[in-house]
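With one protein chain held back, the other chains of the complex are shown just where they sit.
Every chain is named by a letter (A, B and C) in the order it is written, and numbering of its residues begins at 1.
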Amino acid sequence: MQAWCFICFNGSVMPDTPHIHRSAAAASNPLAQEPLPKIGLSPEDLAQMYRTMVLSRTLDERIYQLNRGGKAAIFGSAQGHEAAQIGCIRGTDPSRDHYLIYYRQLTAMLALGTTPLELLLGFLAREGEPLSMARQFPLHGAHPRVDLFSFSNVVATQVPQAVGVALADRMRQEDRVTIVFFGDGAASQGDTHEGMNFAAIHKLPVVFFCENNRFAISVPLRKQMAVENISSRAAGYGFPGVTVDGTDMIAVYEAVSAAVARARAGQGPTLIEAMVYRLLPHTTDDDHTRYLTKEEIDLMHREGDPIPKAAKLLRDRGLLSAAEEQTVKAEAQRTVNEATEKAEAAPYPPVEEMYRHVYSNSSGPSGKGSQ
Amino acid sequence: MQAWCFICFNGSVMPDTPHIHRSAAAASNPLAQEPLPKIGLSPEDLAQMYRTMVLSRTLDERIYQLNRGGKAAIFGSAQGHEAAQIGCIRGTDPSRDHYLIYYRQLTAMLALGTTPLELLLGFLAREGEPLSMARQFPLHGAHPRVDLFSFSNVVATQVPQAVGVALADRMRQEDRVTIVFFGDGAASQGDTHEGMNFAAIHKLPVVFFCENNRFAISVPLRKQMAVENISSRAAGYGFPGVTVDGTDMIAVYEAVSAAVARARAGQGPTLIEAMVYRLLPHTTDDDHTRYLTKEEIDLMHREGDPIPKAAKLLRDRGLLSAAEEQTVKAEAQRTVNEATEKAEAAPYPPVEEMYRHVYSNSSGPSGKGSQ
Amino acid sequence: MPTMTVIEAVRDAMRGEMRRDPRIFIMGEDVGARGGVFLASEGFLQEFGESRVIDTPLAESSIVGIALGAAVNGMRPIAEIQFADFVWPAINQLVGEAARVRYGTGGRKTAPIVVRIPYGGGVRGGLYHSQSPEVIFAHTPGLRVVAPATPYDAKGMLISALRGDDPVVFFEHKRTYRLVRGEVPADAYMEPCDKAEVKRPGTDLSIFAYGLMLHYALEAARLVHEQDGISAEVVDLRSLRPLDTETILDSVRRTSKALVVQEDTPAVSVGSEVAAVIAEHVFFDLDAPVMRVAPPEIPPMPFSPLQEAAFMPSPEKIAAAIRELAAI
Partner (left out) sequence: MPTMTVIEAVRDAMRGEMRRDPRIFIMGEDVGARGGVFLASEGFLQEFGESRVIDTPLAESSIVGIALGAAVNGMRPIAEIQFADFVWPAINQLVGEAARVRYGTGGRKTAPIVVRIPYGGGVRGGLYHSQSPEVIFAHTPGLRVVAPATPYDAKGMLISALRGDDPVVFFEHKRTYRLVRGEVPADAYMEPCDKAEVKRPGTDLSIFAYGLMLHYALEAARLVHEQDGISAEVVDLRSLRPLDTETILDSVRRTSKALVVQEDTPAVSVGSEVAAVIAEHVFFDLDAPVMRVAPPEIPPMPFSPLQEAAFMPSPEKIAAAIRELAAI
């Protein structure tokens, strides 16, 4: 097996705090300085990525408000994960690839074409919610247009499922890659181990994308594992594992592009660990001051917010003026406002709907009709 | 984390057959040539180890006969695993350590003091069977004198259980090591991953002892994993992983001794992978000619039988004459014959016994009496 | 018509469907060169090749989870769990996930997997090769759960399962595999996956059973008919989810007495539900208590032979219960 680690960290590593493990991701990505064509992104690509991040943040804040106003359900904020998600999606091909997401992926979902209105219908559990008919927690279900889905919020179940999705493609010799998202917490589950091992054996086209935000709710990395990086697990299965700075959208994009290329070339899976900070509590139900100091929270915001980082990146390359920055914000605000109004005006789905789709209706002569 | 691999393979590596992966274990152990005091074993130790191996083989063959005669239940033979098991047990301290075994461990059980009669009572499901009152498959249950147990034959369940056993010792600050045995098949289970990860986090005194016989029933290693050795998984948890030639009792003894010393010193777990050959089919119910060629079976017997190897080792050191070899065999035969007679004479346990021990009888004022 | 054993019928159904439908593949431990530990897929590797006959690592959760993923992506996997006793690690993917794929996506995705599970005791399997874990599946909306008892039903219901769009948990009683032989059409046919069947008509009382117990119940009905002139109707439940309550209730309406026979321990079981629907829906037709024949409430099941025999219901025990119920 080839040793494969194309991203090197160079910046100095800050010491860990009692709860925050920072070793690998504190450094920054040398690629960020490269000319864009070499990276494979156009200026418009970067601008688009930035706009999606801002839209995600704006919507994220709105959902928080709706929750605090007693209107929206529980929400696991994506704040801090935006660059990782946008970088990842950009490295894939939504017209053919599969995406098994988890609950903290507002940005990824927007990047894949889910609209703010669709998402808000989920948070308000209204009729027309396209993913699950508002049967599931927001963000769960299956997307009507892209092969994006999340059957449950049972952590790590999606890992073997993704491997099965890729197995089906392999059997039909279809050139599609499966991207499966999960957190650091999910890495401890048996399902993750089993899924990765199978994918390795069959060299399946899977990208295991771990958004390592250093916490499973309140449990810090040092209580989840005794190694520095989750990516180090990959060697034990026989495929490459890479740790990238997940606050750097270009670094993530590069890593994912390479992994996708590897998968398409029939070389099998890759594990990518994007180090991010979870800027808010685990969900709207959580209070992270129970287990983090104020200094730690501040430090995460200082070091870990990918949006100012992305803005600076664009500004440094002359792609974002102060005025444009304002326009992007205003545009996002308008979109989210409109979506909120529409979502709030929608009715709840009728009760009778809940009896549908327990079983198929394809009975045929076998009598396997719906119950 | 220290890089830690004290056993180096030198001999030439034979090419794999279609079903048998041989890379790591074809080589032999340089320690085998060292003077005994340096290894930490006395001549009597070696002789004793050899005698137990021969006893195990003799009993193993007897159980096969009894099975073929319709008398004994299903049996997973230990033939080929004897050196690994005797080397392992010798590296531990049965007066205080814990042993979570699996079903293929006749030699280990004998080494720990279970008698052939006790084991045969299990195979014949007779009254007086000490491990489970003949409720379980032979070899399962808990030993009356040593802390040796196996609650089920559900592969890999013992791994987290062993970690819990060690956790309890750690909490009470008792200086005991837990040895957990499992096969290569078990390495794929989620439970193995979860157990190893927890042991690493808490640096628990556990030795993970994998008897890698290259097959889970009929499934060869190449369909179980994409890596060369299971020991390579250890690095992903943060403890050492070692592969040893499991047909060489001294090599195994050394590796286990070191792992036990490490555990006692508070340095945490070790994964030891002993490469062995399963000389017979998976169990008495299996027929390995369905999935192995005659050449492969012959090759295993030629390369993989640890008993002639051990005999040669003793002879080379002048510890075993031809006459002694005969005496050891005869003695084993006599012991097994006697045990067989006694076991066959024992009655079945009475039916009423089956209602006992579903619940505790410690009711007390809580009314938690037995049902 | 050819005669076959249950295991032959299962093999025949799978082979025929795999020839017909390239989306079907089989995955599980030892299903390849070994042909499965019960030889259900004997010869399949040779005929269908490694890509459709997949020997998996020993990891049940992923066997079902991967099957689920493949199913969602257009395939029709058969996942074999080697013994029912080892299905527990896969419960999360089966009960928690597969059962709810369709529901939780509002019908957008579907997981047509067939999970084949050899189960049951009376085979000297001891505590870990004898279990009957059907309860948790039979309880779960979104799953179809069947337990055919005859070669005819095994083939026809497996074909239905493979042609349907829902996840099906397919229980095969190990003891029937080679014990039970019967006529089976050579061609494909579909037997419904949601219908009970009266396997022996009768007038004095109704017996409800499935799996091995169906055969024991039939034997008991024969015994009491010969020896005591009692006419017992024997209903093969076949489908444990959905329960075919119509057939159940209809039988009790005619006989006015019900006896539920099962191999699984009784508390909170499939048999409980049969009794409950009778007590709820045809109470006024009943002339006697709803009786049950089942093992004692101890872990299934002791390895030692006398104890195993004492644990298992038998034709004699069932016959005794029939006589008792008939006398009320």
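We take it that a contact is a pair of C-beta atoms (placed from the backbone, for glycine too) under 8 Å apart; a residue touches a chain by one contact, two chains touch by 3 or more.
Just so it is clear, the structure is predicted and the values come from calculations on it, not from any experiment.
Trainee: Which of the visible chains would the unseen chain be in contact with across the whole complex?
Mentor: A, B, C
Trainee: Specify the residue from the set A:56, A:107, A:136 or A:360 that touches the hidden chain.
Mentor: Of the listed residues, the one touching the omitted chain is A:136.
Trainee: Touching the absent chain in the whole complex: find that residue among B:57, B:90, B:135 or B:262.
Mentor: Residue touching the absent chain, from the options given: B:135.
Trainee: Of the residues listed, B:54, B:119 or B:154, which one is in contact with the missing chain?
Mentor: Candidates B:54, B:119 or B:154; residue touching the omitted chain: B:154.
Trainee: With the missing chain put back, which residues of chain B would touch it? List them for me.
Mentor: Against the left-out chain, chain B lists 98, 131-133, 135-136, 140-142, 144, 149, 151-152, 154, 157, 159-172, 190-191, 194-195, 197-198, 201, 356-360, 362, 364-369, 371.
Trainee: Name, in rising order, the residues on chain C that touch the hidden chain in the full complex.
Mentor: Answer for chain C: residues 61, 85, 88-89, 91-92, 95-96, 99-100, 103-104, 127-128, 135-136, 138-139, 141-142, 240-243, 265-273, 275-276, 278-281, 283-284, 286, 288-292, 297-299 touch the chain left out.
Trainee: Could I get the residues of chain A that touch the absent chain, sorted low to high?
Mentor: Residue positions of chain A that touch the missing chain: 73-74, 125-126, 132-137, 140, 152-156, 185-186, 188-191, 216-219, 223-225, 285-286, 290-291, 348-351, 353-355, 358, 371.
To be clear about the criterion, only the chains that are shown with their structure count from here on.
Trainee: Look at all chain centres (mean of CA atoms) and spot the one farthest from the centre of chain B.
Mentor: Following the centroid criterion, the farthest chain would be A.
Trainee: Does B-C or A-C have more contacting C-beta pairs?
Mentor: Looking at B-C and A-C side by side, A-C shows more C-beta contacts.
Trainee: Cα centroid separation between chain B and chain C, in whole Å?
Mentor: Chain centroid spacing, chain B to chain C, equals 36 Å.
Trainee: Can you compute the centre-to-centre distance for chain A and chain C, using the mean CA position of each chain? Integer Å is fine.
Mentor: 41
Trainee: Would you mind listing the residues of chain A that make contact with two or more other chains?
Mentor: In chain A, 190-191, 194, 197, 201 touch at least two other chains.
Trainee: Could you check chain C for residues that touch two or more other chains and list them?
Mentor: If we look for residues of chain C contacting two or more partner chains, we find 56-57, 59, 61-62, 89.
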